[in-house]
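One chain of protein is taken out of this complex; the other chains stay put.
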Amino acid sequence: MLRIGSLFAAIAAASLLAAPLHAQELTGTLKKIKDTGVVKIGHRDASIPFSYLDDKQRPIGYGVDICMKIVDRIKAELKMPKLRVEFVPVTSQTRIPVLTGGNIDMECGSTTNSVERQKQVDFAPTYFVTGTKIIVKKGSGIKGYDDLKGKNVVFTQGTTNERAIKAYNDEKKLGINFIPSKDHAESFLSVETGRAVAFPMDDILLYGLKASARNPDDYEVIGEFLSDDPYAIMMRRDDPAFKKVVDSAVTALYKSGEINKIYTKWFQSKIPPKGINLNFPMSEGLKEAIKNPNNTGVGPCGKMKC
Amino acid sequence: MDFGFLFEPAFSGGGTYLDWVISGIQWTLYLSVIGWIIAFVLGSILGVLRTVPLAILRVPATIYVEVFRNIPLLVQMFIWYFVVPEIVPKAAGDWLKTQMPMPEFWNAALCLGTYTASRVAEQVRAGIQSIPRGQVDASLAIGLTLPQTYRHLLLPMSYRIIIPPLTTEFLTIFKNSSVALTIGVLELTAQARQISEYTFQTFEIFTIATVVYALITLTVTFAMRWVEGRARVPGYIGTTGK
Partner (left out) sequence: MFSQFDFEVIRDSLPYLWQGMQFSLGLTLLAMAGGIVLGTVLALMRLSSLRILSWPAGAYVNLVRSIPLILVIFWFYFLIPIAIKHLSGNPYASGIGPFYSALIAFTMFEAAYYCEIIRAGIQSVPRGQVHAAYALGLNYRQATTLVILPQAFRNMLPVLLTTSIILFQDTSLVYVVGLTDFMGAASKVARRDGRLVELYLFAALIYFILCFTASYFVRRLQQRITPPR
């Protein structure tokens, strides 16, 4: 009896190892993708170089490339080489409800992994590390956050940067006049046209906006980091099977070193639509995140207490 | 549903989320009322001009009405806010963008007012034209000039007749004021959106916003029904607005 029992156990274990997806029913997002034959990816309009539109208005970027690697993994797992990809535009405000509502399966943009958002969604391992700074016009006299006292500052609604600058404003009682805006390009335009003196955003996105501006030399990115912002791909919560596929695809990119190629393509080479090169070497923070993949979130108020 | 979050301290600004809702209601009302004053005055002038027998006055008024009526409000909002400051002389543009107090609010109010004026103008014109030709002839025959005929006959009569459609137009501007959120005015709908983002209580806060809009609409409707009853022209009962 004992022998037969252990034999059964061995067979069961072997079959589980050999074909984990066949052994159990598909659930959650994977089942949905299998049933519909479509994987829906949320993308941004102007998160350069993570997720933005090229001159043919197609979504491209570092995040989009990584997501396409994940799609390859999903195709392999589901044995569906002809899986279709559908891109859905999202904004900082709509990305979470659109994801939880099932209109996209993952968001490949510039989303900070925060503990607040973790109550709503799940995150893949961090794929970029940045933080809040501000962009201003050269010669505007703004040298740091405290110079913003009583000035017009534009922010993108629904971002962690909004919270960081508001927390700073409350703490230092600066009396900043805030102008809400819908996306990064519109916010930057407010600085360009002089409506606002500064735009707080993740520094990498500010460099991206600066580089694609009509006169890049007119702007500078200044300030100490007001918050830490680890970026990650967003997916629905409580879907371990899907999360496992996504995580393993991302981790595989890190292990194989392929991530370096993708990084170089978007941060250290010429990128569409205007052929600019951001010349942004990989930070120590990102190197660490690649060495030890993790999805640790950050608090809600940047470096201020709240 | 749990509305407890309303009394929690808001993320920034010191108050509670209820304070955000109240501030949103205030901005919605300011926008509607100021926009309406612009729409009523400008729309009345345009409506009168569209009925005068002088082409040089009538044609520009007609062009205004056609242009403002056939371009979506959102596009007009963007033109006032983003385009106008760039195509006026630089000094004026800079003033519009930076020195002007509350630029988002005033742009939105002006946009709502000028847009709705084209609709008010149509109502005023319809009101004036609904008055029988014989009354105008009679008025001119007893020696009143045309301006006097407008002053003493056409305008007082037509305003009383068009109270119901004007009420509808006021409620339209009140609802349209939510379009101001696209240029950053934190009116009621924008506040609801913002609160749902901070508290994740989307269902509750949208319900509150919906109820507030419905209550204000109801109040205005009943108030205007009372006014309409008081202002009814004897002998015109039943023909209102048609």
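A and B label the chains in the order they appear, each numbered from 1.
Basically, a contact is a pair of C-beta atoms (placed from the backbone, for glycine too) under 8 Å apart; a residue touches a chain by one contact, two chains touch by 3 or more.
Every value quoted in this text rests on a predicted model; they were computed, and no experiment measured them.
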Review point. Which is it among A:C67, A:I135, A:A185 or A:C301 that touches the chain not included here?
Key: A:A185
**Study point:** Of A:C108, A:A198 or A:A213, the residue in touch with the unshown chain
**Key:** A:A213
Revision key, fill the gap. Filtering A:E25, A:D217, A:D238 or A:E284 for touch with the omitted chain leaves A:D238
Point to revise | Residue in contact with the excluded chain [from B:V41, B:I71 or B:M102] | key: B:I71
Point to revise | Touching residues on chain B - with respect to the absent chain | key: 66-67, 69-76, 78-79, 82-83, 86-87, 171, 175-179, 181-182, 189, 192-193, 196, 202-203, 206, 209-210, 213-214, 217-218
Review point. Where does chain A touch the missing chain, residue by residue?
Key: 27-29, 31-32, 35-36, 45-46, 52-53, 55-57, 88-91, 93-94, 97-98, 100-104, 182-183, 185-186, 189, 192, 212-214, 236, 238-239, 273
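Note that only the chains that are shown with their structure count from here on.
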Check your understanding: Using the average of all C-alpha atoms in each chain as its centre, how far is it in Å between chain A and chain B?
Key -> 41
Point to revise | Residues of chain B defined as touching chain A within the complex | key: 11-14, 82, 85-86, 94, 97-98, 103-104, 182, 184, 186, 190, 193-194, 197, 200, 202
Revision key, fill the gap. Chain A contacts chain B in the complex at 93, 97, 119-120, 152, 157-158, 163, 166-167, 169-170, 179-182, 189, 193-195, 300, 306
